[in-house]
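Showing chain A:
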Amino acid sequence: MLASPDKAPVLEMHHISKRFDATQALDDVSLTLYPGEVHALLGENGAGKSTLIKIMTGIHQPDAGEIVLDGQPVQIANAMQAQRLGIAAIYQEPMIFPDLSVAENIFIGHAERTPFVNWGRIVREAEAILGRLDVKLDVRMPARGLTLAAQQAVEIAKAISLQVRVLIMDEPTASLSAHEVEQLFRLVDALRRQGVAILFISHRLDEVFAIADRVTVFRDGRWISTRLRSEVTPEGAIRDMVGREIGDFFAKTPAAQRGESLLSVRGLSKRGVFSDISFDVHRGEVLGFAGLVGARRTDVGLALFGIEPADSGEIVFEGRPCTIRSPEQAMRLGIAYVSEDRRQLGLSLPQSITANITLPLLRRYAAAFGLLDFKAEEQTAERYKQQLAIRAPNVQVEVGKLSGGNQQKVMLAKWLNTAPKLLILDEPTRGIDVGAKAEVHHIINALAQQGIGIIMISSDLPEVLGMSDRVLVMREGRQMGVFDRAQATQERIMAAAIGGAIPDSPAPRADGEGMA
Partner candidate 1 sequence: MFHLPSALRRWETLLLAILAVVVLFNVTRSPFYLRIDNLVNVFELSIEKIIVALVMTFIIINGEIDLSVASVMGLAACVVARLHADGVAMPLAVLVALTVGLLCGAFNGFWIAYVGLPSLAVTLAGLIGYRGAARILLEDKSIGNFPEWFNALGQRPLVGPFPLALIVFFVMLIAAAIILQRTAFGRYVYVIGNNKEVARYAGIRVKQVKMRLFMASGLIAALAGVLLAARLGAVRGNTAEGFELDIITMVLLGGVSIFGGSGTLTGVALSILIILNLRNGMSLANITGNTQTGVIGALLILSVLVPNLVGRLRALRSRMRPATTGPTPQPAQEVEIS
Partner candidate 2 sequence: MIRLHKPIASLIVASLLLGACAAPVAAPQAPAAPAATEPPAAPAATQAPAAPSGEVVKAEPGKAVKMVLLPKFLGIAVFDQANQGAQEAHKELGNPEKLEFLGPTPENSVAGQIEIVTTAATQGVNAVMLSNNAGDQIVPAVKKAVEAGTKVVTWDSPIPSAEGESVFVAQVDFNETGKVMADMALSILGADGGKFAVLSASPDAANQNAWIAAMKEALKDPKYAKLELLDVVYGNDQSEESYKQALALVDKYPDMELIMAPTTVGIAAAAKAMTDEGLCDKVKVSGLGLPAEMVEYTKSGCAPEFALWSFVDLGYLTYYLTYLLATNQIEAKEGVKFKAGRMGEYTITKDPTREKGLRVLMGPFTVYNKDNVDK
């Protein structure tokens, strides 16, 4: 299975450098891909992975260096040419056309040799490819409204339809649940057997070790190491990535004793979305929400935050029954919601770090005549910049220019600044690198210890298991059970999430809130 040196490499990148303004994004890096290998590329955000991908797909041109395809030096001038050369990429943010049908999304840009669209063929082939992927979608429906996982599936189908020779997968699993990841891996395996070279980028080390043949690590735009999987350990890889040792992540200090009940939810329902959700969150507790993508966990979070209020059910917050119809209302109660989608829902990208952090409480910064106190705003931002170790030259930097991890920290700062009593975290570590992930986990831990109740929605199973005091599992809008830390195992949660029989040792305990 290992890449055999006897095979000729399909793609070689030699001594590539690329600079943007003041940032040296890539500095003399080289990478070789062999047919039929899965080559994992590791590195913190900012290590230069994205830039390398964009050079491979023709979006950027290198300042220096050489690209060799099948032994021939090539110039990749644009995305179209990259496709023709058989290089395709699946990005971490799926690039779909919401108004086009699923089938067209798969075939746009390459299916037609003539100026005409052969609808019959497109639909048939799209169905065939998705069928192979084991994804059931009406390929004639517009892609608008597809979940991230479904979008990802469409992207993968598209790459497959391209019959690529080099497939770049930039965090394809970021939005997939464990079960979906397994499916994806089966697919990657199939592609590998067909001789496709796969450049696989992920922040989830367990996945990397499960699938990769070779592992290359970048740091700060430089090449650090390339090793066979058998020669590398997780610890070693992390050391290469961050240049230092990282302590045990995924480890919440268990709540010493369960605090008083902060939020109590009974029979929360929203027609057509979720129904009969009941649980409690106590002060200082992390309640994990596990489930497959599409299990409607986010919708429960949105209901609690008043974005998409529930139709029925009881919410008791700090002992007082209440209805939450709008985010302002939720904020007044002391609820904060950190969205899963940083770029679309979480941050105003062209605004500064400061402006983003102070946004929810902006009116508090109004001094005389309603004028904003810029100095106070900046102080707040500086405080969080230090507390959360946000890496940026200053707090006036546009948030859009930060790495994912730092953006995530800005989001956290934004909501911590509202001094929440209940913090809803939706995929708090999606798409951020190991180092940042550990830092986020430390922050969550610290917050819980301060007595904040936390709901953590996550598709990263090890994270859920490591960080939660209890785990609520949802499946297709229904609550499948609540597990204590002690009883929550990967197998049992997966079983609940996919609707199989839950292995019975140790016995699941109805947790006061009961099972659905």
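Observations on the structure shown:
The rule is short, and it goes like this: contacts are C-beta pairs under 8 Å (C-beta built on N, C-alpha and C of every residue); 3 or more make two chains touch, one makes a residue touch a chain; residues count from 1.
A quick word on the picks: all candidates are chains of the complex that A comes from, given by their letters.
These figures come from a predicted structure and were not determined experimentally.
Only one of 1 or 2 makes contact with chain A in this complex, and that is candidate 1.
The residues of chain A lying in touch with candidate 1 in their complex are 17-25, 44-46, 50, 54, 59-64, 305, 307, 326-328, 330-331, 337, 339, 344-351, 355, 359-360, 362-363, 365-366, 370-372, 391-393, 397, 400-403, 405-406, 414.
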